[in-house]
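Left out: one protein chain. Kept in place: all the others.
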Amino acid sequence: MARKSTTTQKAVVTVAAWGIGFLIFFPILWTILMSFHSEGDAIKSPFAMLASPWSFDSYAEVQERSNYARHFWNSVVISVGSTLIALVIAIPAAWSMAFVPGRRTKDLLMWMLSTKMMPAVGVLVPMYLIFRDLGLLDNLAGVTVVLTLINLPIVVWMLYTYFKEIPSEILEAARMDGASLKSEILYVLTPMAVPGIASTMLLNVILAWNEAFWTLQLTTSKAAPLTQFIASYSSPEGLFYAKLSAASTMAIAPILILGWFSQKQLVRGLTFGAVK
Amino acid sequence: MGQITLTKVRKAFGEAEVIPGIDLDINDGEFVVFVGPSGCGKSTLLRLIAGLEDTTSGVIAIDGTDATNLPPAKRRLAMVFQSYALYPHMSVRKNIAFPLKMAKMPQDEAAKRVENAAKVLNLSAYLDRKPGQLSGGQRQRVAIGRAIVREPAAFLFDEPLSNLDAALRVTMRQEITELHQTLKTTMIYVTHDQVEAMTMADKIVVLSAGRIEQVGSPLDLYHTPANVFVAGFIGSPKMNLITGPEAQKHGAETIGVRPEHLTVGDGPWEGTVGLAEHLGSDTFLKVDAGALGTLTVRALGDVALRHGDHIRLAPQEGRIHRFGKDGKALS
Partner (left out) sequence: MATAQSRTAARLMLSPAVVLLFMWMIVPLGMTLYFSFQRYNLLNPNRGFVGFDNYRYFIENPAFWVALANTLILVLGVLVITVIGGILLALLLDQPFWGQGIVRVMVIAPFFVMPTVSALVWKNMFMNPVNGMFAHIAQGLGLEPFDFLSHAPLASVILIVAWQWLPFATLILLTALQSLDSEQQEAAEMDGAPWISRFFYLTVPHLTRAITVVILIQTIFLLSVFAEILVTTNGGPGTASTTLTYLVYAQSLLSFDVGGGSAGGIIAVILANIVAIFLMRMIGKNLDA
């Protein structure tokens, strides 16, 4: 709706928008601010806290006490790992659905999406028992596999939509030019699909990083990613606000940055194309 | 080289039979045009020859070998698509070289062929650009270049000029015809534009609803259309088709006279001028001729007739086409 708006209108809207935006963003902002103070200062009333000196102590303490780095690394491994595995399975699947559609293709796609809607508690018990018996509890490989499976439908779906946007004539031209299926995928499809694949990877890393059901159920300490680590602060001892803030800031910073770039992918991936 | 035969070729998409059965012979070196209205199956037929679609039944033979079950890569055909289908992430050079890379040709030989093709098509200056940086006409030439380097048995063109503006279309039409004269390779060209068909073809195949209506040289189709459909399709403006008592007088169900074969002046037919289009070189008249319907007349030069003028028309000798009840031409 690009209409001329009076400057007053614009000013009013600006104030309102900034106000509301600031309110919504405030908890995050406050967390970041709090992380740069000491524990004693963190629990003071807001203005008092802002007035007190800044320090990096909390960050140091967090790293020392609980080996934050290992949890961070675990998050990285399961996010990136599940994304890569999902891609390997999903790219061929999405290719075939986008370029060699059959009568059942749409039904198949919908079925895949429907597996994402199964409530996790429905399979909590057997998964827990299976993992326990296979020694996969608190195991990076185990939780990575589960995250791959729960996000696979979205990865396939997103790749499918990106592949469909590639003009099929270009792939036919490759076939006429003598390309085998492998060459077609390698030299023509993949380079053209790279932006789409990158976007899908971005969204999946974010979803896996923030996943807070299976990561909490299936890990305890060794393979615990950041979700579990932060959850351990729910019954703390002593003063911990500043440390929690520091840990939280470090945990959410990467995703906040990635998330900013992935808005469009979010709409595409999570509304399953119903909104454009 | 470049001899293609279609025997009882059928194509059905599920329940819908798009091509009920086609027999066609294409000789080596011929410029064949598939022409017809939208949905007549001409593009489908081209794609069947290319191997991009499977036939439901029938045989496609290329140079005597049964190619019906061969994948496109093995048929030694080259195709120029309507949208050019260039690889957007590759430079012009790499685009043209791609088929040679797929054929595993040694690099220096491939490079030489690419340079030659570029020279023929005036693309040498653009070799390092990407398709996104080229104009429509240039992209089209790259698509043709990619087809040429393969030295195929035949070229397949799928409405290649549809996306170009009118002036460019005329130029490219002539370039393609000249290309054919130079290379002397078989070319199969699909279009819905009958002007392209008439000017470029050695042989025209007129298609309608998946069936061949007539095969012949452009002038054959012009002078002796085999049925009402071809008569009305070839020639612009369309042939005047008259039914009723006037047709019966000539012993036919329908008679046809082309607009350029109606002379203004003394004659058996009369009517009132509805619309007069003055192009300077020609004058097109839309005449309301009562029981005969609306007739289109093409007069040479600038004729001073206007809306409302009452005129008489005479069909030229031997230029009245007669068609029977089944639409076929009567001898």
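Here the chain labels run A and B in written order, and each chain numbers its own residues starting at 1.
Throughout what follows, contacts are C-beta pairs under 8 Å (C-beta built on N, C-alpha and C of every residue); 3 or more make two chains touch, one makes a residue touch a chain.
Bear in mind that the values here come from a model prediction, so they are computed numbers and not experimental data.
J.: Among B:Val9, B:Leu52 or B:Val142, single out the residue that touches the unshown chain.
T.: Checking the options B:Val9, B:Leu52 or B:Val142, the one contacting the hidden chain is B:Leu52.
J.: Just to verify: which one of A:Pro53, A:Pro119 or A:Gly135 makes contact with the chain not shown?
T.: A:Pro119
J.: Using the touch definition up top, pick the residue from A:Val143, A:Val156 or A:Met176 that touches the left-out chain.
T.: Touches the omitted chain: A:Val156.
J.: Considering the whole complex rather than only what is displayed, give the residues of chain A touching the chain that is not shown.
T.: Chain A touches the missing chain through residues 1-2, 5, 9-10, 13-14, 16-18, 20-22, 24-25, 27-28, 30-31, 34, 43, 45-46, 89-90, 92-93, 95-97, 99-102, 106, 108-110, 112-115, 117-130, 149, 152-153, 156, 168, 172, 181, 206, 209-210, 212-213, 216-217, 226-228, 230-231, 233-234, 240-241, 244-245, 248, 251-252, 255-256, 258-260, 263, 266-267, 270-276.
Keep this in mind: only the chains that are shown with their structure count from here on.
J.: Approximately how many whole Å separate the CA-defined centres of chain A and chain B?
T.: 54
J.: Inside the complex, what are the residues of chain A that reach chain B?
T.: For chain A paired with chain B, touching residues are 167, 169-170, 172-180, 183, 187-188, 191-192.
J.: Under the definition above, what is the set of chain B residues touching chain A in their complex?
T.: Going through chain B, the ones touching chain A are 50-52, 71-73, 77-79, 81-83, 85-89, 98-99, 102-103, 146, 150.
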